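A single protein chain has been removed from this complex, and every other one stays in its place.
Which chain is which? They are A, B and C, in the order written, and residues in each are numbered from 1.
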Amino acid sequence: MQKITLLIHCKDQKGIIATVTNFILKVEGNITYLDQHVDMEQNVFFMRLESELTNPASSVEAIRADFQQTIATDFNMSWDLYNKEVKPKMALFVSKYNHCLYDILGRYSAGELNVEIPLIISNHMDLKPIADQFNIPFYHVPFTKDNKVEGEKQQIELLQKHKINFIVLARYMQIITPDLISLYENKIINIHHSFLPAFPGAKPYHSAFKRGVKIIGATSHYVTEELDEGPIIEQDITRVSHINSVDDFIMKGKDLERTVLARAIKLHAERKVMVYSNKTVVFS
Amino acid sequence: MQKITLLIHCKDQKGIIATVTNFILKVEGNITYLDQHVDMEQNVFFMRLESELTNPASSVEAIRADFQQTIATDFNMSWDLYNKEVKPKMALFVSKYNHCLYDILGRYSAGELNVEIPLIISNHMDLKPIADQFNIPFYHVPFTKDNKVEGEKQQIELLQKHKINFIVLARYMQIITPDLISLYENKIINIHHSFLPAFPGAKPYHSAFKRGVKIIGATSHYVTEELDEGPIIEQDITRVSHINSVDDFIMKGKDLERTVLARAIKLHAERKVMVYSNKTVVFS
Amino acid sequence: MQKITLLIHCKDQKGIIATVTNFILKVEGNITYLDQHVDMEQNVFFMRLESELTNPASSVEAIRADFQQTIATDFNMSWDLYNKEVKPKMALFVSKYNHCLYDILGRYSAGELNVEIPLIISNHMDLKPIADQFNIPFYHVPFTKDNKVEGEKQQIELLQKHKINFIVLARYMQIITPDLISLYENKIINIHHSFLPAFPGAKPYHSAFKRGVKIIGATSHYVTEELDEGPIIEQDITRVSHINSVDDFIMKGKDLERTVLARAIKLHAERKVMVYSNKTVVFS
Partner (left out) sequence: MQKITLLIHCKDQKGIIATVTNFILKVEGNITYLDQHVDMEQNVFFMRLESELTNPASSVEAIRADFQQTIATDFNMSWDLYNKEVKPKMALFVSKYNHCLYDILGRYSAGELNVEIPLIISNHMDLKPIADQFNIPFYHVPFTKDNKVEGEKQQIELLQKHKINFIVLARYMQIITPDLISLYENKIINIHHSFLPAFPGAKPYHSAFKRGVKIIGATSHYVTEELDEGPIIEQDITRVSHINSVDDFIMKGKDLERTVLARAIKLHAERKVMVYSNKTVVFS
């Protein structure tokens, strides 16, 4: 049976849910999941709906066109309708840290991530053996002060050639350029090794240690031009105490980084995240 | 503006959401919250909806009658429609432990619980001073092997006289009789001091200590005739280690019991819990 | 049997533990708890030891003098030796929020806190009825821009008259003056309603909501002259999501504030916290 996922986002108005669910009824869909959210302050409406198409002859394309014509225009909606079978293509950007890369490729190989990974891009050669080990094409794109323009150009060519839908920075230690960000708006996922907005920027574990916090965290967010200021997808924490050194913080943090990044990837890949006002609605 | 909360529960069928949201539209309601759940295995549909009635002349009673006539019968629904302003009346049953009682009455006095507490019933006199301190009528109903019938009769009379909607057992150490359970089906909330189904029955902290667990828990559930087997509303846990004695378990457990019971009371009082197949759907 | 708690803090040196445990042996003490910590970076040694005095004729005073003379001077120790039976005297400072006050007084009445509470001081009259309800003397010390000097003078007189050992700010919304801080160095416990160092200062829940975090927290710390920058004693967190409004954050936060502050009070009252370099060693 074909399955579709519908994401909607518009000004809150009377009758949206009734109209949309009537539409699904009309196209012979059986709603298996519906969640909606109203931001009362900003008067914005969000909806996520999953449906099985009970008529095998249904065309997802036709439904898409129908929805645009009969509903989306009237309500002035931002919306997407996905065929659940089509896996999004994900690019991995890495530098030298290997723990998130091992974790993602392990999960990918174990069939836990609903994505395709056509390529890994790195500014260093260090992690190429891991890419080889998992049979993922690895591209070395050096990225220095002097070749930023050239480096970005190469990255974008690779991404477009492989029809990449979204990018995951698995402890990629470089600033993403505005041009790349604008091409992949709300589609570049970063993992920051602190409980944002505490300790943005470099060396957060060292800062956390110095401040004497009792809990450390990790934050996965979409990349925007403001460093570590993008919409937060997922966060988690773990306890630390006076017996833990900075190295312990780093080791415990690796576990957090792995887990939080993996959750964010899953949420994004399953189209459960919507962005507005630099915040996320996560239908999980 | 009048506000209503609608809870629905029926066999899953096509068009329920569209029908219900069309109805709300018809009675000039503005949907501010809608959540639904389909148990795919058992083919059961659940829905919780909050709505503001934009027409000040609307009658909740009339809407109720209208809903029954035009929708509920057709879909063979179990349903409730609450006026959000009407606070449910809650009875507290206690014995000798005071920590949950202090916590509930503190929250109640602070205005955090959307309930009325017309009375406290106890099989001992020990906690009467606390009831007095908070100005809640306290009834001593002794409950021994010999007066079970009489004791239960007194309890039920008190509950009915005060039009009690639901009962909270705040570490009440007596078995509830089947007659009382049948009068308040899914309306008696207990707090058990373990992570159920681990350690049911008496002295769970001692058993947990003996087993050497690294985490202890507390569980709030509706009371059924099977001891500690009723539908679970909420659970939480805390870490323990070899340095903790049984007394430490008990002390840490008190914090859990307080918090978990308070959350369960809030969820129930705000009509966010639905029960089926000895499980709960919690729309939170 | 008499019980003592010994806290030590000095430069790390060879033989400290052997010397101290030999001393306890000499004074006929049975060590029931010993924990120590070495800050390798700063070369500082910390120790907490509990002991039962097996000789009923032992004098805690004599042991104290002996320890100073035979050990503390040699090792240049900062140290304290407490008689476990002597409860510290705690003053509560409150303003208008009542949830922490209810929680602390409920725990106090239930016998969970090893303290005496001789008085409550407030800049407003709002919470006097709660103090009355729990029979704790309540002092109204108004605190405005114009009477800061006078207000502080009254506070200090009250604290000294009642021989207060430490102060708890239970959502007391005033800045503590430097004079009072210097009198109670590392003895004034505050609860801040955020996961510090994120969101210091006013309205942290509003800032957290605006930033779109997925987790909120509360932090209990000793008050220093730098606002919200003092040594952290305890922190905890809870999850939030897009469905939560600022009011939900505030309500969930109340639970955190209560719990985190209560834990910090217990740790301090049981002499489990040592402070250095604006951080805490918590032997728990």
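Here, contacts are C-beta pairs under 8 Å (C-beta built on N, C-alpha and C of every residue); 3 or more make two chains touch, one makes a residue touch a chain.
These figures come from a predicted structure and were not determined experimentally.
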| item | value |
| --- | --- |
| Chains shown that the absent chain touches, full complex | A, B, C |
| Listed residues A:S51, A:S194, A:T259 or A:T280, member touching the removed chain | A:T259 |
| From B:M1, B:A57, B:A202 or B:I243, residue that would touch the chain that is not displayed | B:I243 |
| Contacting the left-out chain in the complete assembly, out of C:I31, C:A110 or C:L183 | C:I31 |
| Residues belonging to subunit C that touch the chain removed from view | 14-15, 17-18, 21-22, 24-25, 30-36, 38, 40 |
| Subunit A residues that touch the omitted chain in the full complex | 98-99, 102-103, 105-107, 109-110, 112, 130, 133-134, 251, 254-255, 259, 262 |
| Sites on subunit B contacted by the missing partner chain, in the whole complex | 37, 39-41, 46, 195-199, 211-215, 217, 231-237, 241-243, 245, 277-282 |
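Everything that follows uses one rule, which is that only the chains that are shown with their structure count from here on.
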| item | value |
| --- | --- |
| Rotation angle (°) superposing Cα atoms of subunit B on subunit C, nearest 5 | 180 |
| Dominant chain pairing [most C-beta pairs in contact] | A-C |
| Subunit A and subunit C: spacing of chain centres that average the CA atoms, whole Å | 42 |
| Distance from the mean Cα position of subunit B to that of subunit A, given in whole angstrom | 38 |
